[in-house]
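In what follows, a structure is listed as structure tokens, so that the remarks can point back to it.
Of the protein chains in this complex, all but one are displayed in their positions.
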Amino acid sequence: MAKKDKYFGGIISDPGSTLKYKTYVWRDGIKPVWDKEKCKNCMKCFINCPDNAIKVDKNGNMAGHKYDYCKGCGICAQVCPFNAITMRKE
Amino acid sequence: MQQALTGNEAMALAMKQSNPDVVTGFPITPVSDILQIFSKYISDGKSDAEFVPAESEHSVASICFGASAAGARAFTCSASQGLELMHEILHIISGTRLPVVVASSSRALSGPINVHGDHSDFMGMRGTSWIQLFSENAQESYDNFIQAVKIAETAMLPAIVSSDGFFTSHNLERVETLGDKNVSDFVGVYSPKYNILNTNKPITIGPLSLPDSFMEIKKSQSEAMIESKKIISKVAQKFKSISGREYNWFKEYKLQGAEIAIVVMGSTAESAIPVVDVLRKKGIKAGILSLRVFRPFPADELMAALKNLNSIAVLDRSDAFSGQGGPLFEEVKSSLYRLNKKPKIINRTFGLGGREIDEEMIGRVFEELQKLVKGKKIDEFGYMGLKI
Partner (left out) sequence: MDLHELAKQKPKFESGHRLCAGCGAGIVAHQTMLACENRNVVVINATGCIEVTTTVFPYTAWKVPWIHCALENAAATASGIEMAYKSLKRKGRIKKDIKFIVLAGDGGTYDIGLQSLSGMLERGHNVLYICYNNEAYMNTGYQRSGATPLHTETTTRPWGKKIHGKPVRQKNLTAIAEAHNIPYVAQAATAFDNDYIEKVRLGLAVKGPTLINVISPCRLGWGHPANMAYEISRLSVETCFWPLYEIRNGRFRITYRPKKIEPLENFLKFQKRFDHLMMPENEKDLDELKIIVEEEWNALVRRENCNRVCTRIVDTKIE
């Protein structure tokens, strides 16, 4: 039987553990800023974020950015049809 | 029940009785028969495994990897070039600790291409962290396969069971087989500790391991190989209780009190028996050690069995091309190194690419050993049965 061994077969049994690795440190001095007034909740930012760094509320609407993980790529700002997201200096 | 079976038929039967969930394969001489026999079992409804005719051995090994990771008992058969094509995946299977079992009958490695029996493919696997068992005949092929299933699933390491290509795979012999239920109960149901199909407890298999974790993972694997020695013994004991047949690290023939002996793997050990009988009648203390478990290598046990001999010849059915003798010779010599008083040891390479070995040739090796005992100078390395 398999021993209780955290290195067993190199298998990771902690799903989603990358959440412990905060990638905000990758940001190069700029971050996205969300203007709630302009936002129409089209969710284009959400669907195009490679890092799942868009916060979503319980109704499935835009609720800001997860700044712990946002790498500052700027896709959300580029994609937004309503200019509700702008890239600003941190 | 007594049946007349070839080595291939015996292994195919053992495979069927061990209740696999997935059987896959790609034809390769000399084990294509196993695949064909198994497909017939499936077509006739005698096995309820899923059969996957893969498009290459690399995919065969990958399919075994996937199936085993999904909690299925996965078997295949291969040899020679097929095993070589699988190589990358063999390491991955053992590194991921999956109990895949491969039925094999050793064949020479190309180039040039040779489809006959020698041990080069089996020896080629020695760094792969697979449990490696070698059978002398069809009976052992049958018994070893069944035990290998249990050993692999307990140790969580993959296993290969091989024999001499054509000499054993195609040789019709009397085999004592067990009943379906006996084998079924012996191997039990495969219940792995982790399973990729467990969606309640999702796991990640095969991550990227950087220098900060790789060594620990490998150490864990190495320890499993060492632990497997206990498991191999336990399984042999249990097997004895259902079959009456005893299995160990190796077989000894008239090794007790022997002065000279040959160490060999496979059917050649049987061929050497009449030679030793004749020598013993003449008062020459000759013996045979026939190795069954090659990985994990039973160094301590081998050392204990050989320490009182004067001279030993290790017969290799493959070449390591190191200029220092064959692979079996390397391993035996190194296990004797710890002795203060070491037996004299020479290496003879024979039977490459299916070249026959006969009693006369074996007799000549024993003559050389006798000369060695008398202190004469004998070449450390050499070939037997060479035409040039």
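First chain written, first letter: the chains are A and B, and each begins at residue 1.
Everything that follows uses one rule, which is that a contact is a pair of C-beta atoms (placed from the backbone, for glycine too) under 8 Å apart; a residue touches a chain by one contact, two chains touch by 3 or more.
Owing to the predicted nature of the structure, the values given are computational and were not obtained by experimental measurement.
Enquirer: Given the contact definition stated above, which residue among B:Val115, B:Ile205, B:Met225 or B:Ile242 touches the chain not shown here?
Expert: Among B:Val115, B:Ile205, B:Met225 or B:Ile242, only B:Ile205 touches the chain that is not shown.
Enquirer: List the residues of subunit A that touch the chain left out of this view.
Expert: 6, 10, 12, 14-23, 26-27, 41-43, 46-53, 56, 58-61, 66, 68-69, 71-75, 77-79, 87
Enquirer: Which parts of subunit B face the unshown chain closely enough to count as touching?
Expert: 21-22, 24, 48-50, 52-56, 58-59, 62-72, 74, 88-89, 92, 196-199, 202-210, 213, 217
Just so it is clear, only the chains that are shown with their structure count from here on.
Enquirer: Any idea how many Å lie between the Cα centroids of subunit A and subunit B?
Expert: Chain centroid spacing, subunit A to subunit B, equals 52 Å.
Enquirer: Enumerate the contact residues on subunit B facing subunit A in the complex.
Expert: 95-98, 154, 156, 192-194, 201-207, 209, 213, 216-217, 219-221
Enquirer: Enumerate the contact residues on subunit A facing subunit B in the complex.
Expert: Touching subunit B: residues 1-2, 5, 7-13, 15 of subunit A.
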